[in-house]
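Partial complex: the chains shown occupy the same locations as in the complete assembly.
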Amino acid sequence: MHISEGILSGPVLISGIALAAAGTAIGLKKLDYDRIPRAAILSAAFFVASLIHVPIGPSSVHLILNGIIGLILGWGAFPVILVALTLQAMLFQFGGITTLGVNTMIMALPAVFCYYLFGRLVGKRPHIAMPAAFACGALSVFFGAVMVGLALTFTEENFLKVSYLVVIAHLPVMIIEGIITAFCVAFLRKVQPDMLPGYSKQTSFTPSKETAGD
Amino acid sequence: MGENSVIIQLENIDFSYAGGKPVLDDLCFTLEEGAKLGIIGHNGSGKTTMLHIIMGLLKPSSGTIRAFGKPIETKKDFLDVRRKIGFLFQDADDQLFCPTVLEDIAFGPLNLGKSPTEARKMAMETLERLNLKGFEERVTHKLSGGEKKLVALATVLVMEPKALLLDEPTTGLDEDTNIRIITLLNSLDIGYIIVSHEYDFLARTTRDIYSVQNGQIVYDGDSSALHSHYHRHLMGKFRHRHETLSSQI
Amino acid sequence: MLQEPFSTGNSQIHRLDPRFKMVLATVYAFVVALSNSFPALIAALIFSFALIGLCRLGFLEVAKRIALVNGFIVFLWVVVPLTYDGQSIYYLGPFGVSREGVLVSARITLKSNAILLAFIALIASSTVATLGSALSRLKIPAKIIYLLLLNYRYIFVMEEEYRRLLRSASIRGFRPASNLHTYKTYAYLIGILFVKASDRAERVYNAMLCRGFAGKFYSLHEFSFSRLDLIWLVVMTIVIIGLEILEWVKIA
């Protein structure tokens, strides 16, 4: 999910850069040097996984997986996605330099957002965790598509219809991402639960969580 | 060699990795139904390559592969071969990717079109057969090396293959698992090819032992004649051991 | 699967200081992205083609990349002229093709391709390894650079792990289709990939500790700014000023 070079206006590009820089700065602050190798190697796995093409009807789509990366890395999703996009540009020339900020925002902001929305739920009982993971995967793609639409519409009001089409085109991807995220979370819950957020809090009283606040 | 009893036949296979020297050079090889063969050779000699060619994981630069009498050429032919021939990878970690043992073993049957209930039943039966009862809900990733190997073998056997290909099945395993695998292999009524650099293990599980030399398969002899075999190689690749086969199983 | 086909070569551009190339590519990309006049954009596209020509890259590889990236552009050409407000110059049934829509699409096409070609010439002509160490000399935070370099290094390892797992799935009769079993299988493959990545991260970190890593990264590389770089600095400055003049003249 990215926007190519040459489409967006100056103000949109600059805002993207500024916001992505802020998000990345927060993410980097949470990643001390000792955790860099871990983030980097998870990021490599994320990069490889996002090249997987999954069949859908007669066609296939490649996975985005920003939902799961958000769950695993939290704010770390910002630097990790920035780096993955930089590599994609260097290796495949997808995306590019001027759009790096906007594209990072498109994927990372929904990732962090969904991490806050669903992060605490995926460690709970399966009948809560699986739907939460589905919603996390699907919504992070949906929000990403909305961000693409916003970037286009802020560039040029006349791109509004294009933006609608972009969001609609992502609906099937949303469903697949939701399913894959749900199963992936189910997998991690069994195999390596400490990779998921909120797992250690599993034993605490679940209903009062929200009122407790941060 | 009756035509109908041949499972796999490799004819004049050539293979080399991109930019490398030939690994297999005009290789010919036949696996008959029920035959238990060993292939010995050090790492890099092309043993694994040969198995991968049989499974269609690598494409030879020339030569013909026949399975069950038919030449295997298209992707669909190989899909068919893969349903009938089980392949045990050297590293069990490459073979297992489901969260639990049961799911891993049921994966193959599900792909063959079995219903979840059937697949589950087959998986449970295979576990029982391999003395792995009680493993079904264990997390695959957390098993010990030996346990993983046995589960990997179960994922292959559950598909009821007509023959097995085993790539270095015992490397680094503890003696208990080793003995379990040897006992199991000896009790199988299907044939197999085992590729290994351990003569001992081959002697305990196969009848005829071949080696890969200069890209070709050479018959080394009946495994019960191990001793005389070793002497031929004394100063070279293999070393000399006295073994009483009967004392080891 | 992952190759860097443009990074091998010995053209003038390949020999430029990678730091310099990155700065140039960035400045040029922004200048083109923010231009709007057709003379400037056409000039930029011609210049970008000239850069590719100087790099002496394989035509087919370059064409493949251009084709891939222009997918979205084609989508724009299909949608924008029909949905854009403005004077209709042609009618497709009930839909009017707007003049402004065509112009916007044309501008985007020119910009996109000009920037892409320059990117291939200036950035993809170095390996990621070189670019990473060059970035470290450009005041980019060290954490980002090590994320980038370690990520790059382990992409190949993870890809290999993934390939082996997929191979094992296919040997057990797995054939991807549009069904839940397929999605579940991919989810498991991705799950185990993350678990393996996490295990490996611990081993790699241990290996770093064993070689005296104490929380600080050092760079080995030295780059030198040569006379060739100076010549190119002059050339690019002239080109960029030229593009700005073309852009400006139009507005005035």
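We call the chains A, B and C, going by the order they appear; numbering starts again at 1 in every chain.
Convention: contacts are C-beta pairs under 8 Å (C-beta built on N, C-alpha and C of every residue); 3 or more make two chains touch, one makes a residue touch a chain.
In this text the structure is predicted, and so the values were computed from the model without any measurement.
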item: Subunit counts for every protein chain kind in the full complex; value: A x1, B x2, C x1
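By our rule, only the chains that are shown with their structure count from here on.
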item: Chain whose Cα centroid lies at the greatest distance from that of chain A; value: B
item: Chains linked by the largest number of contacting C-beta pairs; value: A-C
item: Rounded Å distance between chain A and chain B, as computed from the means of their C-alpha atoms; value: 42
item: Interchain centroid distance [CA atoms averaged], chain B/chain C, Å; value: 44
item: Junction residues of chain C, two or more chains touched; value: 188-189, 191-192, 195-196
item: Interface hub residues of chain A, defined as touching at least two other chains; value: 186-187, 191-192
item: Residues of chain A touching chain C in the complex; value: 3-8, 10, 13, 24, 28, 31-34, 36-49, 51-52, 54-57, 63, 65, 68, 72, 79-80, 82-84, 86-87, 89-94, 96-98, 156, 158-159, 161-162, 165, 176, 179-184, 186-188, 191-192, 195
item: Touch list for chain C against partner chain B, complex; value: 161, 164-165, 167-175, 181, 185, 188-189, 191-192, 195-196
item: In the complex with chain A, residue positions of chain C that touch it; value: 1-2, 4, 25-26, 29-30, 32-34, 65, 68-69, 72-73, 76, 79-80, 83-85, 100-101, 104, 107-116, 119-120, 123-124, 128, 131, 141, 143-144, 146-155, 157-159, 162, 176-178, 180, 182-184, 186-198, 200-202, 204-205, 208, 215-217
